[in-house]
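Left out: one protein chain. Kept in place: all the others.
Up next is chain A:
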Amino acid sequence: MSDADTNDAVENEYVEDGSNKLLVKCKFCGSKILERKSGKFVTKEIDLPLMEQDKRAEAKVQYEKINQFFFVENMYTFENIGFTHTIDNCKYLSCADCDAGPVGYYNMDTKHSYVALSRVKHE
């Protein structure tokens, strides 16, 4: 399946009228992150650090490419979310209850947040 096909499949399942059709929750503990219809579906390619990193001390931070996000204009739209300290003008988003993450990132310049569709549960 091509990337375009994958996007279409995801859009049908999780996106309605350009925003999240379902509740966005933490994959691990189910903590509510976004209400329905509060994030706008966008595609852009971003390298996000893996949620589980290599535990060896000498290992470098490992990333993966992610290209589907829910865009959140105002941080107070979130129901429950954690913001890390700033690295390279960006804060990573984590679950407010179990601290799993990054589930997305926050841009310090634009003050916009992006939640990765693949890092959360849709219910």
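Methods note: a contact is a pair of C-beta atoms (placed from the backbone, for glycine too) under 8 Å apart; a residue touches a chain by one contact, two chains touch by 3 or more; residues count from 1.
The working rule: contacts and distances are computed from a predicted model.
A chain of the complex is left out here; the name its UniProt entry carries, from "GST C-terminal domain-containing protein", "Probable clathrin assembly protein AP47", "Ras-related protein Rab-8A" or "Centromere protein M", is "Ras-related protein Rab-8A". What chain A contributes to its contact with the hidden chain is residues 28, 32, 35, 38, 49-53, 55, 61, 73-87, 91-92, 94, 96-102, 111.
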